[in-house]
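Excluded from the complex is one protein chain; the other protein chains are retained at their positions.
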Amino acid sequence: MAAIFSKRNVVIGLIVLAALFPYVARNDYYLHVLTLAFIWMIAVYGLNLLAGFTGYLSLAHAGFFAIGAYALGLLTVKAEMGFWPAFLLAPVITTGIGFLVGIIALRTKEHFFAIYTLCVGYIIYLVIDKWEGLTGGVRGLIGIPAPADIGPISLSTPIAQYYFVLTILLLVILVIYRIIHSLTGKTFIAIRNSEDLALSLGISTIKNKLLSFVLSTFFAGVAGALYASFIRFIGPDIGNLNITFDLLVYMIVGGIGTLSGPIVGTLLIVWLSQNLQFLQDYRMLIFGPLLTLIVIFSPRGIVGFIAGWFTNWKLRRKVNINQAQEQAEEV
Amino acid sequence: MDVLFQQLFNGLTVGSVYSLVALGLTLVYGILHIPNFAHGALYMVGAYITYTMMTSLGLHYVFAIVVSIISVGLISVLMERIVFHPLRDSTPIQHKVAAIGVLLFLEALAHYIWGADYQQMVTPYGQVIEVFGLTLTMQRILIVVTAIVAMILLYLFLKKTYTGASIIAMAQNREGAHLMGINTNKVAMLTFFIAGVLAALGASLTSPINLVFPSMGHLVILKAFVIIIIGGMGSIPGAILGGYILGFSESIGATYISSDYSDIIAFVLLIIILTIKPQGIFAKGEA
Amino acid sequence: MLSLRDVSVQYGNYTAIQNINIEVRSGEIVVLLGANGAGKSTTFRTISGLNKPATGDIFFEGSSICSLTPDKIVKAGIVQCAEDRKLFPEMSVQENLMMGAYVHRRKKKEIKHTLEEVFELFPILHEKRNQAAGSLSGGQQQMLAIGRALMSKPELMLLDEPSIGLAPLIVEQMFESIQQINQDGTTILLAEQNAHAALSIANKGYVYENGNIVVEGSSKELFANEEVRKAYIGA
Amino acid sequence: MLETRKLTKQFGGLVAVKDVDFSLEHGKINAIIGPNGAGKSTFFNVVSGLYRPTSGQVIYKGKDISKLPANKVAELGIARTFQTTHLFEMATVFDNVVVGHRLRTQSNLLDSIFRTKRLKQEEEKCKEKALEVLKFVGLSKSVDRMVTNISQEEKKRVAFALALATDPEIVFLDEPTAGINPDETAELSQLMEKMAQQGITICLIEHKMQMIMKLAEKIMVLNYGEKIAEGTPDEINHNEEVIKAYLGGSASA
Partner (left out) sequence: ACSESNETGGGDNGESGNSGGQSEGVVNIGYSGPLSGPAAYYGENTLSGLEMAVEEINEEGFEVDGTTYKINLETLDDQYLPNETAANAKRLKQEHDTPIIFTPHSGGIAALQVFNEQEEFIVAAYSSEPAITEAGNSLTVRIPPNYEGYLEPFTNYQMERFGPKLAALPPVTQYGQDWAEALIPHWEEQGGEVVYNSSIDFSKDTDFFTMLTNALEADPDVLFIGGPSEPTAKVAQQARELGFEGGFMVMDQAKLDEMKAVMGGSYEPLEGAIGTMPLVNADYPGSADFVEKYRATHDKDPGSEAGFHYLSMYVFVEAMKASGTVDDAKAIHEHIQDGLDALPDDKKVYEIPSIGENGGFEINTSVAAVEDGQITPIALD
């Protein structure tokens, strides 16, 4: 039983499932929603690295997402750069701005950091909204190109885009996995645990926090660039606080500080909100309480809940086995 | 010169409302240690209830406000009981998400009950008064005076009564307060009640000079967060002062800098303050 | 005046204390001894109503207090001075003390009087009365915690390791103060690591091990007990 | 090796540490005692770089380190524990300690992402170090237990292990035996002696005089931030001022 569900097999199974999905579903709508969910996931992974593993909750994440999107949009539409150079440059630009923000923002802690970044996010949004000369203001940017073909591979069909985004998502997960399970990740966790302690262990907290922050903006930038090339229209709304809230919800529902949380949370919530569409105007009437209930009854997110249940199950099994053995011995 | 005075008065009006909302937020922050994102929704509901009392039941503006602040106070208490009380031992991030859930719900509910349209609240105090070249309306004077009276009362309550002090005590150490014989449940409910009252009062006072609509709480709440940071999280005088600082800097900023960017002022102000003093201006202790 | 009968307490499925029986008579000083994690604080928390017993019952002056909330228990006359002090860090020393008198909030005069008594007992608190409690050093905070507990004029005071982190001179004073408080009519239940000092002022003691009481007796008996001497008194 | 010169730390109006000159006995156990609020923890915080001194210097191996951030101080070989142990409760003992050796490693983000040879080697090194120090403090058996489930005394040992994992030359211990019974206190004192035997200079804050008098070779007494005495246990025991300010009647309580 357990062997079939070993971590490795589950991972491989999921990847195969994701790869086969377009052929099973054969539905543009599902493909579209799932592709978009993958893009959100990438952003959520960035948020999770910072909030879940380093202990700093940034509320500017949608802002950086928007910077990534606008960087790609402006480079391709206004600077008429080719898609691929722009796609590489967009996350770099985001990261650069993230670096500048991080240097200052990371001087603050806890709620101050959360609210500081909230304000940074809002300022990014307002700047995009008001700087018409550059961003087109409320009109947004129209005509962003789809990913350019790579040699013979065309990336303009929905299926091709799906695979393109999936590939990047898998890369992101791999990178995150490696970071978390390496010394770098352990350093982040040490900082989350106690900054004073980390400092006196010789860890440069400033450097590492900045690294984590910059990485998180990098992933936000990647996600933003993918979004821009997928939807091919962007407006200031994608930098809005609501998007940050969405990402936050995906992360919390999935399980903050866990590796699979972003996937689980994003899929669940996206699925839910699509399915509550029949309620139309009033879907938030259901969705809001549902969200609250999830948080109340599964505070460590779905993944934390399952993990807890699983450990309990293992414990109980152990007890059962022991009892069984005892009984056997008695017999 | 006239413009300056007129704008100072405008800033005073807006600042009064900001302060009221921020006060509730900062009180709840003190107990919960989290920013209650749903506070803006209480603000909005407060305006709607006053509006409904006036239009459907034909109550006088003042009585409508009384009904509204009590109802919103109770809704706020209910929110504490149903959502935040069960979450009392969990992390701040969970509070935030739960509060977002409540916010979405209340907005959808308002949308459901009152529709998405703008509603108009008519004040009996619409008279225009000219004093020393300043244009005031009775409503605006009412806002400023009521807000200041409410704040003084609150301050006296917190500082001079044991019940008030128990709120502050609980904010600092919940179990400690419990061990002193303070019924922490009651205090939490009381705090939420006061916060709800202040939000509803602020909303009911401003609605006649603006309109009532489901998303009316959005920016107010964001600014209230800025205020409580500027004023020091959980600090009562800080919230009051912060509200007025923001009110004035917006009206003055819109006049002498740029009105297109007047909304940014609050946020830039905060960024500057936190950049210089990462713990906020009124933060105590620490090197 | 206080008796615990067969009390067990669980954290999740971990049993922190098991079938504890304790009897405290009016006017006594009773001490709980035991290693870290033996369950002393858990006992205190349960008496104060912060934890609920899984089994057993607690009686105070003849009536069960098991179902009461912590604030009701304080009103009944049991106050706890907890392990980690639980002060109000941003309130001033004096405000902290005033909060201690919360249950007597209507009797303004008496409060003032008690406050003077506490200041007499701990002059340093008077000196620092306008300073925020959080900025006091560890020892000063401990004094404040005890002072604050005294403000409620309890009949029974629970003191959870009051000497933790205190300088020897202060420890000495502390125990003197405790004795003083006791002589003024407050019954005291005390948890201590510092068994020597505690037993010297106590009437009787209970020794905890892994959530069970393994030895109990008068302080003389405990002093005489070889094992107790070795494990808790040292040398 | 490490000394302070006129070290002063002020919080607003309060002078927590005032003009303290002190030098550590190399390879020995040094102790700082004093009444509560005397400024002992603050002294540690300044020396270990968590606080900047208001004035004065900390000299280590002839170099002024008073302006260095705490992590640089740690890199120079100065480790510390805290009065209240903060460990990561949701992780195992091993996971808590393994990061202690991080400061002696070079690998960066790219190493982590590409799992380079250097990273693997260094991870191995950190693991070995963690196991080594856990063995040293006597926790070999508890390596895989969750920190939440271990006793207070074991937590103190983990804190020791963490400090040791940084390969320190000097270790500052802030009340390492607070809240621990006499039996366990004795065990921890042995551990400290063992550390000193390994050539590590120790400086500790304690209120347990019996233990201090037995362990320490040199004691400094602080009162209201000022050094009021310094010397061997014997000298301190008979110092009038110390008895008056701190020890009280029964010096061996």
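Just a few scattered comments:
Letters are used for the chains, namely A, B, C and D, taken in the order the chains are written, and counting of residues starts over at 1 for each.
Going forward, a contact is a pair of C-beta atoms (placed from the backbone, for glycine too) under 8 Å apart; a residue touches a chain by one contact, two chains touch by 3 or more.
The model shown is predicted, which means the values in this text are computed figures rather than measured ones.
Across the whole complex, the hidden chain's contacts among the shown chains comprise A, B. When the missing chain is restored to the complex, the residue among B:Thr55, B:Ser90, B:Thr146 or B:Ser262 that touches it is B:Ser262. Interface note: of B:Ile82, B:Leu158, B:Ile209 or B:Val268, the residue touching the hidden chain in the full complex is B:Ile209. In the complete assembly, the contact with the undisplayed chain comes from B:His218, out of B:His33, B:Arg88, B:Lys186 or B:His218. Chain A meets the missing chain through residues 21, 24-25, 27-34, 36, 129, 132, 137-140, 142-143, 146, 227, 230-235, 237-238, 242, 267-268, 270-271, 274-275, 277-278, 280-284. For chain B, the residues touching the absent chain in the complete assembly are 3, 6-7, 10-11, 13-14, 17, 107-108, 111, 115-120, 122, 128, 135, 137, 140, 206, 209-211, 213-215, 218-220, 250-251, 254-255, 258-260, 262-263.
Please note the rule applied: only the chains that are shown with their structure count from here on.
Contact counts per chain pair peak at A-B. With centres taken as mean Cα positions, chain C sits 49 Å from chain A.
In chain C, 135 are the positions where the chain touches two or more neighbouring chains simultaneously.
Residue positions of chain D touching 2 or more other chains: 11.
The touching residues of chain B, counted against chain C in their complex, run 162, 165-166, 168-169, 172-173, 175-185, 284-285. Residues 175, 178-179, 182-187, 189-190, 192-194, 196-206, 211, 215 of chain A are the ones that touch chain D when the two sit in their complex. Across the complex, chain A is touched by residues 48-50, 69-75, 79-80, 82, 86-88, 91, 95, 98-100, 102-105, 107-109, 111-115, 119, 122-123, 126, 162, 165-166 of chain D.
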